[in-house]
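With one protein chain withheld, the remaining protein chains of the complex are depicted in position.
Presenting subunit A:
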Amino acid sequence: MTIGGIFLFLSTQIAEGVNLHIRQTTQFKTVSFSIKFRAPLDQQTAAERAVLSNVLQHSNGKFKKSAEFRSYLDDLFGTVLYFDASKRGSEHTLLLNVETVNDQYLQQNKVFNEVLELINTAILEPNYENGTFVPSIVEREKEMIIQRIQSIFDEKTRYAQHRLTQILRPNHPASISANGTIDTVKAITPESLTKAYETMINEDRIDIYVVGDIDVEAVQKKLTEALPFKDRTPKKAEPVTNESKPEKEYTKEQQEMKQGKLHIGFSTPVRFGDEDYAKMQIFNGIFGGYAHSKLFMNVREKESLAYYASSSYNSQYGLVYVVSGIEPSNEKKATDVIKEQLEAMKNGEITDLELSQTKAMLVNQLKETLDLARGQIEIFDQYKQLDETFSVDTWKERWDQVTKEDVQKMASQVQLEAIYFLSGKEA
């Protein structure tokens, strides 16, 4: 249902601090659910909730063995059900995503009601033994999260980005992983995990999303019954500040590898929801967000220095990252070319074509995202923090109004804060 580009979710409060958002649409062959539990982000809660998401994924009071749980999901026509941990700004999110085939495409079986019951089981019937999660399962899943954290080292691009963020914003939500740290994961016990679970169920802010070809009233009623959450006054996360400063302006590290990974961190005062937010999105699009951008056209196409050279704007933390993979001996040249692109923008060297291309791409990207059930949920979830009804038309208009001078002004506020270079040992 789209009216003037407005995406309609019907929102109802099912308990204080617990909201249900439903969107009826015939677009998809499946029904998607997303249940998001939110709490303030710190290393310890991140670690606990990462392990918790794995433990809940493993088994529950009804299916005590993982294989039984998985077999049951297979039988429900491969219903996808997974818990995950993520973060946004200074909040941690533990989420449950479920996607199931719409009954109308199946020859005989009806799975929808069974899936609702399963959601209740997965969230509210934990696999307890003597009042806590089963110790052997907790130990096993702690180990899984530790391995997930360690695996970053083995992927050089992710590792370089991880190191840059640590250096750029120490002791700041930007550098706290949604999985916590190895030490905070190790410190978890079955008792502390059980306590973390109970806090999450009773105190977190909760948003429940449903998208698909469903009967809105019936689903509202059934879900309210399936998830009888109590009233709560959720803790508010501290707003993200920019008080943290980089440890060092330049860091070079070495591993056994061939390519050099050049990662540069910039700051901007503009955040998601600020008046200048749309302008800053255009800045990033012209700088390095696309294949028509300055970084791609110069670092790659003109100078043949790299296969990839791009920028991304993290509006939660007011950061812009530039990443590129280069021949190690070209480090200085590549750094110079990247800096020159920002300088050019500060000097107002922005063409009408760059401006119109970027606007067209932003609109397209937003509309494409809204063609996915998950996209609809994520966009609505993010934009509902703003005090307005989300619509494509509103955002298109905001981007349309951005001028060359606006972008130049955005560029002038962007500051290089830290450079991180990871390269081979013989370089």
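Basically, a residue touches a chain if its C-beta (ideal position, glycine included) is under 8 Å from a C-beta of that chain, and two chains touch if they have at least 3 such contacts; residues count from 1.
Just so it is clear, contacts and distances are computed from a predicted model.
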For the chain not present in this complex, what protein name does its UniProt entry give, out of "ABC transporter permease", "Insulinase", "Tol-Pal system protein TolB" or "Pitrilysin family protein"?
"Pitrilysin family protein"
Which residue, A:L95, A:M297, A:A344 or A:L416, contacts the hidden chain when the whole complex is considered?
A:M297
Tell me which of A:T45, A:T79 or A:T194 is the one touching the absent chain.
A:T79
Return the single residue from A:N113, A:Q150, A:N171 or A:Q415 that touches the missing chain.
A:Q150
Which candidate, A:E48, A:E99, A:D204 or A:D406, sits in contact with the chain we can't see?
A:E99
List every residue of subunit A that touches the chain not included in the displayed model.
25-30, 65-68, 70-71, 73-80, 99-101, 105, 107, 140, 143-144, 147-148, 150-151, 153-156, 255-259, 290-292, 296-297, 300-301, 304-308, 325-327, 353, 356-358, 360-361, 363-365, 367-368, 370-373
